[in-house]
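Note that this complex is displayed minus one protein chain, with the remaining chains in position.
Labels run A, B and C following the written order; every chain starts at residue 1.
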Amino acid sequence: MTKQRLEAFSDGVLAIIITIMVLDLKAPLGADLAALRPLAPGFVSYALSFVFIGIYWNNHHHMLQAAERVNGPILWANLHLLFWLSLIPFGTAWMGHHEFSAWPVALYGVMLLFAGIAYYILARLLAAHHGKDSTLAQALGDDRKGKLSIAIYAAAIPLAFVSSALAYALYALVAVMWLYPDRRFEKALSKA
Amino acid sequence: MTKQRLEAFSDGVLAIIITIMVLDLKAPLGADLAALRPLAPGFVSYALSFVFIGIYWNNHHHMLQAAERVNGPILWANLHLLFWLSLIPFGTAWMGHHEFSAWPVALYGVMLLFAGIAYYILARLLAAHHGKDSTLAQALGDDRKGKLSIAIYAAAIPLAFVSSALAYALYALVAVMWLYPDRRFEKALSKA
Amino acid sequence: MTKQRLEAFSDGVLAIIITIMVLDLKAPLGADLAALRPLAPGFVSYALSFVFIGIYWNNHHHMLQAAERVNGPILWANLHLLFWLSLIPFGTAWMGHHEFSAWPVALYGVMLLFAGIAYYILARLLAAHHGKDSTLAQALGDDRKGKLSIAIYAAAIPLAFVSSALAYALYALVAVMWLYPDRRFEKALSKA
Partner (left out) sequence: MTKQRLEAFSDGVLAIIITIMVLDLKAPLGADLAALRPLAPGFVSYALSFVFIGIYWNNHHHMLQAAERVNGPILWANLHLLFWLSLIPFGTAWMGHHEFSAWPVALYGVMLLFAGIAYYILARLLAAHHGKDSTLAQALGDDRKGKLSIAIYAAAIPLAFVSSALAYALYALVAVMWLYPDRRFEKALSKA
């Protein structure tokens, strides 16, 4: 099976997720700067989620560029990833409305954790489908960055109940870690 | 006529349907775990609908992969299918707000039934357009799974008034039945 | 310039328009059949708008299939068409909330009229760009169906103040007239 529609459908879902989050930023009733201030946590929350969805799109793009074909389980692994990402707007809104209280920040971490695991499963299935000598499997390697992200999320979730600011900083750290798109695929593809 | 835009448009509509359902999960006013509990039925309802739309996208993908061309009636049969699927967010929201009362569960079944019939019509038109010896028609065969799904939906709708949990379980049964994408097309395409 | 992104962007906008209209069908508070009844005009209004957007997508698909290239003015003529169509969800909601009162029905007609004119302009620019001997220009011919639709809309708008049911029936008549996709392009393309 070809990968074009998997890419097109994922692009569609990610484009919608990244855009509908802004619907939660409601235009304030007042018309001055003071009216905007209560929106600040919502805006910060939106910006972080925009970056996370952007990172997923970027990495998805890079990984699928190295893929040559897909199969049924890969389609479902991809939908599984999109399911957890589709909950991000809900988590973003809850976190934005409560200036980063413990539970909303923890739940946001749970969503990131499940999305991270889902991405890892998708990467493993793609690598297995292409064989361990394929460009894709070589580029993925042992996926230390993926495993580290999952570990950081798992640590940050309980920490949210100690300090939600710390948990939040850990999420941001993972984002920074991934801001450079996966050079592995660019390198592997240029060698191939 | 080529099939690319039919695929692209369907991908777009399905991506939006699957994503806007999450807009009905409103961020709760409270900031603790108790505030999340009333959202549980809405979340279960969302997850089931996500799986249903995912199944339709998957099967649509497989069937169209085997198609070579489309015509006017096929475009309309596809829009007819998208119409019933576009109502799923409404049915999902109603069902989620009422912890699976009889009428919302029955209406949800009606939408699934009409979507199932619309998919059956689309499959028949595609098979007829490609001829009965085509890969597509051979792969579809007599479409027992499609017919069985329609029969289960038709049975589940009146059952919703006896036990909405039972009707709901029957919908979930159909979903499980379809979780494996249509191997028929993968097999037929690899032989062709 | 190639036409792919014009098609992709139009598919995206039309897919969103056709799908977000359903957001106006709010899940009712009650959980029985009586609670659904007030939604009936909104549902009828939604179904008609779905058909109209479906027709535009279908005809756009057929016409662009015959097109080989586009230019700057064609991109803007296409955006102009999408602008009027993007107002359809607003018109649909207003009409659906007021059981087809005169003003909402008239405004809906105004939107259809402007969309019809915009489509006509787009068709003319495409024909001019491809030359009068092109498959596209030949298939369009003198576009009697397009002109007739515009005339019916123009007549239906003032009639909405006499009988909104009559105006509504005229809109539905235009929809029926267009339900068969533009055979002209299929014929012209199969000859070419």
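Operating definition for what follows: contacts are C-beta pairs under 8 Å (C-beta built on N, C-alpha and C of every residue); 3 or more make two chains touch, one makes a residue touch a chain.
If you're wondering where the values come from, they're calculated on a predicted model, not measured in any experiment.
One of A:Val22, A:Ala128 or A:Val162 touches the chain omitted from the figure, and that residue is A:Val22. Considering C:Val22, C:Ile55, C:Ala93 or C:Ala115, the position touching the chain not shown turns out to be C:Ala93 (whole complex).
One chain is missing from the display, and on chain C it is touched by residues 1-2, 5-6, 8-9, 12-13, 15-17, 20, 23-24, 71-72, 75-76, 79, 82-83, 86-87, 89-90, 93-94, 96-98, 101-104, 107. In the full complex, chain A touches the hidden chain at residues 7-8, 11-12, 14-16, 18-20, 22-23, 25-28, 31-33, 35-36, 47, 50, 54, 57-58, 61-62, 64-65, 179-181, 183, 186, 189.
By definition in this document, only the chains that are shown with their structure count from here on.
Interface of chain B with chain C: the two copies contact each other largely through different residue positions, with under half of all numbers used appearing on both sides. For chain A, the set of residues that touch two or more other chains comprises 12.
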